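Here's the structure, in structure tokens; my notes come after.
Every protein chain except one is present and positioned as in the full complex.
Which chain is which? They are A and B, in the order written, and residues in each are numbered from 1.
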Amino acid sequence: MGSSGTSAAAAGHHGQATRRDFLYLAAGGFGAVGVGAALWPFIHSMNPAADVLALASTEVDLKPIQQGQRITVTWRGKPVFIDHRTAEQVKSARDVGLQDLPDPQADQKRVKSGKDQWLVVLGVCTHLGCVPLGQKSGESKGEYGGWFCPCHGSHYDTSGRIRKGPAPKNLEVPDFTFVNDTLIRIG
Amino acid sequence: MAQNNGFFENPTVKWIEHRLPIFSFLDHSLGSQYPTPRNLNYWWNFGSLAGFMLVVMILSGVFLAMNYTPHVDHAFGSVERIMRDVNYGWLIRYIHMNGASMFFIVVYIHIFRGLYFGSYKPPREILWWLGIVILLLMMATAFMGYVLPWGQMSFWGATVITNLFSAIPLVGDKIVTLLWGGFSVDNATLNRFFALHYLLPFVIAGVVVLHIWALHVHGSNNPLGIDARGPQDKIPFHPYYTVKDAFGLAVFMIFFMFFVFFAPNFFGEPDNYIPANPMVTPAHIVPEWYFLPFYAILRSVTFNILFIDAKLGGVLAMFGSILILFLLPWLDTSRVRSGRFRPVFKVFYWLFFVVCMLLGWVGGQPADATAAGIPLLRIGQVCTFWYFFHFVVVLPLLGWFERPRPLPISISQPVLGGGRIAAAAASKPMEKA
Partner (left out) sequence: MSRMRKLVVAGALALGLASPGFAAEAPKPPSQSWGFEGLFGTYDRAALQRGYQVYKEVCASCHSLGQIRYRDLGVAPGGIGLGYSEDEVKAIAAEFKVMDGPNDNGEMFERTARPADRLHSPFANEKAARSANNGAYPPDLSLIVEARKNGADYLYALLTGYKDPPAGVTINEGMYYNAWFPGFQIAMGSPLSDDRVTYGDGTKATVSQMARDVTVFLAWASEPNLEQRKAMGLKVILFLIILSGILYAAKRKIWSDVH
């Protein structure tokens, strides 16, 4: 700062203070941005890695599943329930009025049209993540003939929809497609 | 200090202070209430840089551990998975890998600064000892960390270094078996090295707290090596040294990040990208660069000394080269701290520095190599001799025979009879010293 002379002294001093504040702000701001940017790679490293994401699809052969039978397959480390429903089960799922459902959704929207007997849902209770009962014969299927979560008593119907209990949502239907009549790919 | 009044008047700060006086603790440790010599030069930046590197290593290490598998069949693959599949895994690993080298660069400069300015002299002997303990812990941590990727150098480095303990008479082989948890370096070894590699940095952090505690009892040494005479010799740590350390850190980060992003394998060995193979030893095995001087000392003892055979002699010399630092405060008999006022010491200091560098160079060469017709082994032996001669003979004698130059009266009056006394004393003195 080369300012000299009494008249300029006060202004010069003020200018110095401003410059000083600016430097502090700039240094602090830049430093904060740097620290923030440096933390992101560390946090992002905890997200699913490329190999985990790449294994996100699985194929299931439906041929061996009899009508009225349910099987469980693994997808992304979670159980997927595949239910080859009987006509009565489909009918009981469709006879319910949407207004009676906590999470209103028509059964038709939860299956592929033309393949109405095949219900594919994640076997994960939407309450706190337990696996509901009802896959094996002899297990409780709950009051609505679907699934029953023993952890906190949620009842699901034959469309996997929540009917009673603390769970807020229907069992989730994963992305899946029919590769052909008897083969589906989940994910 | 005036600039802190606002902060300490804040109701939230007051509420916390009343229950846990952490802000005033920090203010007295690293803030405006910590008086620091006004004349510290940039060599004094390396202490805070070392602390920074410890944090970087622990942080990056914790995130690597989230994806690493300590098993002989999976360790190499899990490291490659970190490099290829984990989001920014390559960055975190390169930071950790190069961070180890940076940590040692910083700490070695920190040590050589202490050696030049006599920072180990009374009343800072325990401060110096704690520093040596940190160095030893760092070496153990770095060695075990290098084993974890389970490459060829990992495996053979682990084999060679653990075998050093077999030189101990009578129980040597039993100790080696204990270290391995088996009859060779294997899965049990890898597992315990991982456990200890994760533990030791926190032990280091604990010793660092003691190191800083000891530092704060008498405060920093300074380039003149004389004690502060009064408040005019000191300035508050904050903001003066916080901003100076921050600037030094930013410049150091440029150096560090250059290696991380543009030469990440510069300090590494290509052989460690080959998975460990217990059946084949690489043609030329070398430790990481920061161990090379000690490795050269180890290899220099090729002869029996009385009843001590060459193998044990080498191991003793290697550990002795670090342990002798514990005695340094008494081996250096001069009462003058700073090398600036010791004309003869200065010469020997730089000679010692060159000897250390030569040892590092020799340690990285094949055992039977020659330079200009001289076997490197011979150079290593001469340097090893001088390393110990410096501590055991040169330093004790210098204290008696050297005539130091006259010391300045005080820090704020560095030049005898200089004209800057008034100006220096007028500028912001510490309220207490």
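One rule holds for everything that comes next: a residue touches a chain if its C-beta (ideal position, glycine included) is under 8 Å from a C-beta of that chain, and two chains touch if they have at least 3 such contacts.
Owing to the predicted nature of the structure, the values given are computational and were not obtained by experimental measurement.
Peer 1: Pick out which of B:168, B:253 or B:310 touches the chain that's been left out of the picture.
Peer 2: Answering carefully, the residue with contact to the hidden chain is B:253.
Peer 1: Where the complex has a chain not shown, which of B:38, B:96 or B:390 is the residue touching it?
Peer 2: The single option touching the absent chain is B:38.
Peer 1: If I consider the whole complex, including the chain that's not displayed, which of B:262, B:307 or B:401 touches that chain?
Peer 2: In the full complex, the listed residue that touches the missing chain is B:262.
Peer 1: Considering the whole complex, not just the chains shown, which residues of chain A touch the missing one?
Peer 2: Interface residues of chain A facing the absent chain: 19-20, 23-24, 26-27, 30-31, 34, 37, 50-51, 54-55.
Peer 1: List every residue of chain B that touches the chain not included in the displayed model.
Peer 2: 38, 77, 80, 83-84, 87, 90-91, 94, 235, 239-240, 243-244, 246-247, 250-251, 253-254, 257-258, 260-266, 269-271, 273-274, 283-284, 286, 289, 292, 354, 356-358, 360-366, 369, 427-428
Everything that follows uses one rule, which is that only the chains that are shown with their structure count from here on.
Peer 1: With chain centres taken as the means of their Cα atoms, state the distance from chain A to chain B in Å.
Peer 2: One centre to the other, that is 48 Å.
Peer 1: Considering the complex alone, what residue numbers of chain A touch chain B?
Peer 2: Checking each residue of chain A against chain B gives 27, 31, 41-42, 44-47, 49-52.
Peer 1: Which bits of chain B are touching chain A when the two form their complex?
Peer 2: Those residues of chain B that touch chain A are 59-60, 63, 66-67, 81, 84-89, 91-92, 243, 246.
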